[in-house]
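For this depiction, one protein chain was excluded, whereas all remaining protein chains were kept in their positions.
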Amino acid sequence: MFDLVAQSVFSGLLAGAYYALIALGLALVFGTMRIINLAHGELVLLAGYIAYTAESRFGLDPLAALPAAIIIVALTSVIIYLLLTRIRVDREINSLILTFGIAIMLTNGILMIWSADIRSTTSGWYLDSIIIGDTLFAMNTEILFAVIGVLVVGAVWWWLSKSWYGRALRAVSSNRDAAKLMGIDPRTTEILSFAVAGLLASIAGIALYSGKVIEPSLGHSLTIKAFIITVLAGLGSVPGVLIGAVLIGVAESLTATLWSSALQGLVSMLLFLIVLLVMPSGLFGRTRRRG
Amino acid sequence: MAKLLEIDKVRAGYDAINVLWDISLTAEEGKLTCILGPNGGGKTTLMRAIMGLIPLRQGAIRFGGKDISNVPTWNLVADGLTMIPEGRMIFRDMTVEDNLLIGGFTRRCRANARANLEMAYSTFPRLKERRHQLASSLSGGEAQMLAMGRGLMEEPKLILVDEPSLGLSPLLTDEVMAILEQLKAQGRTIILVEQNTHKALKIADHVYLVRGGKVVLSERKEDVDMDRLHDLYFARDVAANRQDA
Amino acid sequence: DELIIGSQIPLTGSAARAGMGMNEGIQVAAKVFNETNGKHTVKVITIDDESQPAKAVAAIEQLNAQGALAFTGGYGSNIIGPASDAAERLGKVYMTSGGVATELSQRGLKTFFRISNATGYAKALAGLSDTLDLQSFSLIYSTRESTAEVAKLLEEIWTAEGKKVTLHPFDPSIADFKPVLHKIKLQDRPEAIAMVGYENDYVGIIRAAKVLKPDAKAIMGTWSLATPKMWQDFPDLMNNVYGTAPLPYPAQFNTPEEQTFAEAYKEMHNKEPDYLGIFGYVQGLLLFNAVAEAYDAGTLNSGGVQDALRKTEHDTLIGKVIFDESGDNTNFAHRMAQHQDGAVAIVWPKESATAEARFPAVPW
Amino acid sequence: MMKYLSLIIILAGAYLAVPLQFGGNDYVIGIVVSALTIAGIAVAWAMLGNLGGMISFGHSAFFGVGAYGSALLAMNAGLPVFPSILAGGVIAGVVSILTMPTLRLRGPYFALAMLAFAEIFRILAIEMRWLTNGSGGLLSIPRLPTVFGFDFGSRLGGYFVVLTLVLLTVFVYWLIRNRPEGLALRAMHDSEDATLVVGVNATRLKAAVLVVSAFLTGIMGAFNAHYINFLEPDYAFNGSWTTLAIVAAIFGGYKTLWGPVAGALIVYLVDQFVFKAIMPSGHQLILGGLLAAIVIFSPSGLLPWLASRFRKEAGDAAHP
Partner (left out) sequence: MLLTLDHVTVAFGGLVAVSDVSFSVSEHEVLGLVGPNGAGKTTLFNAISGLARPSKGKMTFCGHDLTGIPIHKRARIGIGRAFQVPQPMHELTVRENLIVAQHFGTGHSNPGKIDEILDLTRLGHKANRDAASSLALTEQKALEVGKALATNPRMLMLDEVLAGLETNGKRAFMQTLDDARQRFGVALLMVEHDIETISNTCQRVLVLNFGKLIADGSPEEVFRNPEVIRSYTGGETA
């Protein structure tokens, strides 16, 4: 029994780090611009397919596809931003439609280019098992991307809270005109943030491709997962993303172990609701003063 | 004295309404120019127009002889022109300290950011007590201090200050006026919009009265006649208060 | 004469993968029919149902408006249900292989026909396990309709035979199967692991099993598993895995019919046929022949197609097809195959076996 | 007066011209019924979104509950179909009370909490096999009946029913919107404290629109169950009921009364009749492009855009 639970928690932690990678790009854009990028999951997926092409066509290792993925995905992300800036009125709401439209286009584009077959890495190393202390089992890729995930969360957190551009980005999101008065060009900072979101999506995409199975219709559920975690974290909180993701990961995994995989979704959604009802602005959300 | 800022027959406003009507005004280098005027006269709008936050519909603005009519706000700031807006324009979702630090965003000031931060804290000790608190939790006056402190991080040549005393206690209002005088002594140029006529006139060199989007009076401080100033204020009030009579 | 047949199929959306496979088979059937019939040709009009029930219904109605004499296609019982209802209302035959839920043939429809059903799949797995004399199972299945149904049938069969079965349902959105496999490894300790799901589920389960290496003698699954494609895409996962399959690979096409099919398929799609292609082909050809027969008899509008389908046995690539009153193929029985180093060898039933089963053997 | 006239013309067109023109074509009518179903959800959604400032990502929860409620009542309790549709709506309304703790959440927090409910209901529908038959779903749900010789179970019959339901939904929205309660609700959007201190019981008002919106959505779900005669958890609680409705509402202009209806009709009909004809599979690619293009060119939605175009043209004509 102990082994069972230990492995379950371990799997949950790894799953959590992976979820955090998926969610981080969305959380960044949402936290700083209040824009829900409904095409985020498709960006992740796109990176996965780029890795697939690199591997199946050119025999490249999935990680070696990262530069190409970053260029293409970050560019796509920036294009989404440039389109978003053309919306003049009610940007928070209208961005839903715009990014939804883009998501549909990406899904169908991916379907046309890569067909509906399922894809996943064939590079043996990623899938080989690694055994820790005789009782904990994982795939190499899970450990690798869990480590990368934690590092990336740390890096993004540092960037947002301590660097000049990160601070500028938060300033722009808080009060655009005031930010201009500080000498900040809002467009540059926002482009930067979308590019970073694209970069994060690329890393997530490689993690996805090298550990799970991809197919063209997957994007939507990735977006939803990312969004749930972002909200659970508390909008704009980067450490919250990691903690929220791990919470969901462990809850899912424990449900599967102690109860049934069929109820994973039920339990994680209930957990989500309970957290929100106790903390209406998420785990690390901040409430505004009244009056 | 050199004219640091020249505003030449500027028209500007919001969507359907025009607020500024061919307004002209200059600020001399190293001096404190005070803009007075009744509420809704367009003083804030004028500052926003200077800073490029709203587009000019007509006219031109020159800064140090260079036309800045179409220069984006952030470039103006980089060139040393800045505005300290009213306290509502702080970054509510950031901590007090981050608010201050971002004031030193321009490349020019980044190196001095830490030193300037300490300076802002020593000017407004209240802010230091609240440094890790979210700006949104500040009281009205504290927010006003924050806006002021943030502006001090920028090391500008020309500062536009919009009603710095708004919501400040009498003691702090005096403090703020003293800071402005000090800045002037450091050779900076200041344009001050203020409702507290009394205190503003004490430190001003030149006075403009803006009403209905137009300049109705432009005088050196020495020449200001308080009664006439009041009359000019009244001109509008009498009209607006018709119903009460 | 040219006979118009409507094909309602998911080419986009969640069922696109299967839909495309089935569509390839139907296209081959049309080609073969047109080249061999001599008297009639068929024109297949295909409409994408986008994997959505309401659009499938609309597709049927649109095909009807375009003059379709009968319908084929469909993947997923949830979509086939309302689509075949719509066909019934129009009084035209609906022929499929993509919906296996038992309930579909319990609705008392007159025009609904299918060549495959859940029982056939369950029987195949149960049959193989009898032959291998397996006594205890961990059954991992998706909570989707058809998968849950096959799992339920399997459980019934095995329990009736006095074997031990532990159920592990999972939600279709699950990707990490390690917790389940770990439970199986430590608690169930079964002789065999059985899976009812789809490609992505199989890949996830086998990967988790490769990591955790439970001590089982065999791992088996249902559709979409023992296919050349799975071997091609996931060679390291598939060796020794059992799954249902109508034909072995490399295909040994013995009868002339099988050969025609294989050639036409290669020519059109430039690849080896897989089971969905075969099913699509069989259902297509059955329907075309029946429509042609009814057309000749002038009974198109008086139930001629149904009668043609019901009255005789049909020899097809997947064996004899016999439709009962409710349109189910009572003779449907699947074969079990095993991935053997790149080959898909039929190992059950004995009479069609192309190789010995490797046992005990798992991919890890 | 002009306004009423155009309303009458539209109504006459909807009840008379469309059936006369397309009545015989089940395919066309079927698509229009689907579009109107989305329209109904879109209006109910926009009511909550515009009036309550509550953007919900989980309206499929109410759609599914209404559908299952009505189908089960009709199948197991033998309730006639029309009353059971009404009951389906009531059940959805009652179930929305369960979701009321979410009313204290704002913006995205609320949106996703509703999504969580939809997901929970979907899984419950799978797991509560004794009631719902699990993922096997319900087949052969009773059709709409024949009343006074008119078969409401036909495509055309379904059209009249759903059209009436959508119009009633719009009417309810209109009623609420024009009362001070409607104003207060709209105000609550981004100034909840401002409304509280003048005496608005914000929670109660929000709860009330939530119930009404859930009821109306549930009715659409119930109608759909009897129209398509089939239900399963993935279908009834499918996220696309919400997504399509949101897209339709925002696309058409979610702050207007008729925007959601127009949006649903245009998005669905253009996609199915035009784009699908151009590009039989993958036509959603064009749809995606259209959606993106419209928000860029007309951010407040299609209807306001058309209105401004119309006004402009009228103006241009007046001053050549």
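First chain written, first letter: the chains are A, B, C and D, and each begins at residue 1.
In this section, contacts are C-beta pairs under 8 Å (C-beta built on N, C-alpha and C of every residue); 3 or more make two chains touch, one makes a residue touch a chain.
Note that this is a predicted model, so its numbers are computed, not measured.
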item: Visible contact partners (per top-of-document touch definition) of the missing chain; value: A, B, D
item: Given D:Gln21, D:Thr146 or D:Asn201, the one touching the chain that is not displayed; value: D:Asn201
item: Where the missing chain touches chain A, by residue; value: 290-291
item: Touch residues of chain D, complete complex, unshown partner; value: 180, 183-184, 186-187, 189-191, 193-202
item: Where the missing chain touches chain B, by residue; value: 14, 36-40, 44, 86, 88, 126, 137-142, 144-145, 163, 166-174, 195, 197, 230, 233-234, 237, 240-241, 243-244
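Definition applied: only the chains that are shown with their structure count from here on.
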item: Whole-Å gap between the CA centroids of chain B and chain C; value: 76
item: Multi-partner residues of chain C (at least 2 other chains); value: 12, 143, 171
item: Shared interface positions of chain B, touching two or more other chains; value: none
item: Contact graph of the chains (line, ring, star, complete, other); value: other
item: Residue ranges of chain B in contact with chain A within the complex; value: 51-53, 72-74, 77-78, 82-83, 85, 89-94, 98, 101-103, 105-106, 110, 134, 136-137, 150, 154
item: Chain A-touching residues of chain C, taken from the complex the two chains share; value: 12-14, 16-17, 19-20, 143, 168-171, 173-180, 182-183, 186-187, 199-200, 203-204, 207, 210-213, 229, 233-236
item: Interfacial residue positions of chain C with respect to chain D in the complex; value: 11-12, 46-48, 50, 52-55, 57-58, 61-62, 64-65, 78, 81-82, 85, 101, 103-104, 107, 143-145, 148-149, 171
